[in-house]
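See below for the structure under consideration.
What you see is the complex with one protein chain gone and the rest in place.
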Amino acid sequence: MLPIDPAEALPDDARALYETIRTMPIVSPHGHCDPSWWAQDTPFPDPAELLIVPDHYVFRMLYSQGVALSDLGVGVPRAERDPRAIFRLFAKHWDSFLGTPSRGWLEHTLYRTIGVETPLAEDSADAVFDEISARLAEPGFRPRRLFERLGIETLATTDAALDPLKAHDAIAASGWGGHIIPTFRPDDVLDPARPGHRDNLHRLGAMTGCDIGRYSGFLEALRQRRAAFRARGATATDHDVPVLATTWLDPQEIGALYDRALQGGLDADGARRFYGHMLVEMAQMSAEDGMVMQIHAGSRRSTNAALRASHGPDMGADIPVAMDWVGGLDALLNRVGNDPALRVVLFTLDEASYARELAPMAGHWPCLRLGPPWWFHDSPNGIRRYFDRVVETAGYRNLAGFNDDTRAVLSIPARHDMWRRCVGLHLAEQVRAGLFGRAEAERLAAWLACDAARDTYRLKGTH
Amino acid sequence: MLPIDPAEALPDDARALYETIRTMPIVSPHGHCDPSWWAQDTPFPDPAELLIVPDHYVFRMLYSQGVALSDLGVGVPRAERDPRAIFRLFAKHWDSFLGTPSRGWLEHTLYRTIGVETPLAEDSADAVFDEISARLAEPGFRPRRLFERLGIETLATTDAALDPLKAHDAIAASGWGGHIIPTFRPDDVLDPARPGHRDNLHRLGAMTGCDIGRYSGFLEALRQRRAAFRARGATATDHDVPVLATTWLDPQEIGALYDRALQGGLDADGARRFYGHMLVEMAQMSAEDGMVMQIHAGSRRSTNAALRASHGPDMGADIPVAMDWVGGLDALLNRVGNDPALRVVLFTLDEASYARELAPMAGHWPCLRLGPPWWFHDSPNGIRRYFDRVVETAGYRNLAGFNDDTRAVLSIPARHDMWRRCVGLHLAEQVRAGLFGRAEAERLAAWLACDAARDTYRLKGTH
Partner (left out) sequence: MLPIDPAEALPDDARALYETIRTMPIVSPHGHCDPSWWAQDTPFPDPAELLIVPDHYVFRMLYSQGVALSDLGVGVPRAERDPRAIFRLFAKHWDSFLGTPSRGWLEHTLYRTIGVETPLAEDSADAVFDEISARLAEPGFRPRRLFERLGIETLATTDAALDPLKAHDAIAASGWGGHIIPTFRPDDVLDPARPGHRDNLHRLGAMTGCDIGRYSGFLEALRQRRAAFRARGATATDHDVPVLATTWLDPQEIGALYDRALQGGLDADGARRFYGHMLVEMAQMSAEDGMVMQIHAGSRRSTNAALRASHGPDMGADIPVAMDWVGGLDALLNRVGNDPALRVVLFTLDEASYARELAPMAGHWPCLRLGPPWWFHDSPNGIRRYFDRVVETAGYRNLAGFNDDTRAVLSIPARHDMWRRCVGLHLAEQVRAGLFGRAEAERLAAWLACDAARDTYRLKGTH
């Protein structure tokens, strides 16, 4: 027997609220899907390649249980992987996911999105593998058809500043109507601490024709790339900031730092100051061109040095760091934070900052909205704690709605469904506590499920 | 139809406990009401002036929604304000308060304390404005009559060391029996980082006749002011400490710092050391004269520089900072913390410090009591988290009971009622979990509603 749909476990009042939003369109303004899937519209790969090898949520847990990454195909050339063996190994450790959101997403993906009818267990691994393979070969699972069937209204990808956006252009040229838009993520050209920064500056110059030999030319090149993204539908930018420390430097200092960055000669402190200044420049450009600025801050990347050396980044060893949002955003907010044209969405991995900093900040600054629980916290308890800690001080109108933030396209419905169940639970509790009535709860449910994301990211909705 | 009274939403067991404390006297040992209201006993002003313009909880939320402060009358001379237009703008954004304690307080104030019969909404703004105005004109809403009707047993105001306390004297001279007492808040003369500190020292000298040219004279002047407050019924002092760092300096160093402070010549570090020492002096004086010392620590004030420049402090941009209570109080506690005559009440804005520091400290030091959830955390979820995190380690007898901490007199019953509902909820859950029985819960309910505040602040109760 398959596990029950967790929606059936909702209390009646929560279930009723959830049902009002269950089938609303999926608005996905932040995520990491590969746009070439829809440009090419070729079938998805085998189950291991689709569900395990690229999912750091999955393989980090298996690694913690003593499974070698190479046995999972991670860091192994595709031709040398044995997808069925990988899937068996995963199934053997299925119990270790009990209680995790990964388990919930995978169950939803397998049993509801793909339609597998055999419960996953160590001894059913092969059968499940075959069922998945059979379904993925069906025309309804081709990327474009799937996009439509899942009711995705808008899907934003995340793209480097130097990305020529050819896949997005191909989608547009194909005449297919799916609304897939890029997001401008310029850290590779902004942050001198990133590998290849100096080369990236030169590539940026070549791509835009701007004179990146001078700081003003660099800014102009950034404006050009922002415009190129906007021309392809982008409404937002994104920054992945390990340690948040915005700063505003006088023209001489930033010019001199830029000159040194061009030589590849900045030390760690200089790199931090340069990047801290560039975040403020980006906020100013956002106030000019209306692109919503997203800040994902506070992940200590690649803390397992041996794994980083052998396998590169994103191997499950990124661990959150305690945050000081007020100090970190001080320069940005005090330069441009009162500008009514600016919108900034903040994402934290330090829940201690929800009630202490983020909610009070969002409840004051007109530019700020709070992103939904991010990464480890995108989970039933994480979402409950988020509502518990932010709503009383920030209200609902300063929340950004939901982002699935996933690179696993098949998990998109699972993630939105989990959020919508949690919204139902939360709002039902508020009604039960006498904070507001059923009518207000329904309005807020729609806001949290769709409208907040549309409004925050300045998307046009279908309604 | 008016929103339901949240008390009706309580589960039966919580409701029963709440009913045992619902109508107990209001003991308000810490707040910011203006004593001149009761000295003069003139009617309260119009609804906008009463409920919106002075309430930073309200206007910060509207500011976060893009409303200009000037449109709310904030920073606008009273004669130039349009109270009805302000009230309409507030009503238009009434939805943005859903889920916040401000909404709960305002609903209680409007529908239960004032007796408005029309539900507030954008299209009822004028009607509600008129209803409020009509009620406020009634004799029962004059400050003294209202004080009696609300069942206020004691109300403490907060008063600068240099305040001549004329309003308190006028109340006493009037023969009216309301128990309104001052609280000694000497930061303006203790903290060299405050504007006008040097002038304040000279005013202190003039006021007391002490020779403030020497440090010993300064201490003597402080003792005199404490005595003057005590003579008017004060039982407590209060400190608003941005960064807590108590320290005990040798006589030479503190003398030298004082001399420089008198010249206005202390740098930031010197000012911090001076203030850190003065907090210990205050604790020593409290151990001598029995005044309960309150420390409200960890609010980063006025983080929006443009607003501070245009409108001054208290504009809704005060954001909490992470706290180290152990390090910050080390010098104070290790100098005077074992003295049985000392009582210190601690208030935090960093909930991470509840279970990690404050509860263990209160469960050890005889002088310490934990203040109730403060500011952003004075809310149903904030109160629930407070009980959840502090009681297991500190017990109930190390808690200070409730403070409304408000400058909005009409919200006093709303705030005590919210606390009492949360006390009922909390204690009912404890009984349900089998931790203790109904009899113990009733004793603790009375302790938390009234007795703890009376006992902590050394007030005489009516019972």
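Here the chain labels run A and B in written order, and each chain numbers its own residues starting at 1.
In the analysis below, contacts are C-beta pairs under 8 Å (C-beta built on N, C-alpha and C of every residue); 3 or more make two chains touch, one makes a residue touch a chain.
Keep in mind the model is a prediction, meaning the values are calculated, not measured.
If you put the hidden chain back, the residue from A:Gln40, A:Ser174 or A:Asn304 that touches it is A:Asn304.
From the set A:Glu131, A:Asp188, A:Asp324 or A:Asp350, the residue in touch with the chain omitted from the display is A:Asp350, counting the whole complex. Considering the whole complex, the residue from A:Gly205, A:Gly255, A:Gly290 or A:Pro380 that touches the absent chain is A:Pro380. Although one chain is not displayed, chain B still touches it through residues 322, 324, 326, 330, 333-334, 337-338, 340, 352, 355-357, 359-366, 368, 388-389, 391-398, 430, 432-437, 440, 443-444. Listed here are the chain A residues that touch the chain not shown: 3-10, 60-61, 63-66, 95-101, 103-104, 300, 303-307, 316-322, 349-352, 376-377, 379-382, 385.
Everything that follows uses one rule, which is that only the chains that are shown with their structure count from here on.
Rotation angle relating chain A to chain B: 120°, from a CA superposition, given to the nearest 5. In this assembly, the C-alpha centroid of chain A lies 41 Å from the C-alpha centroid of chain B.
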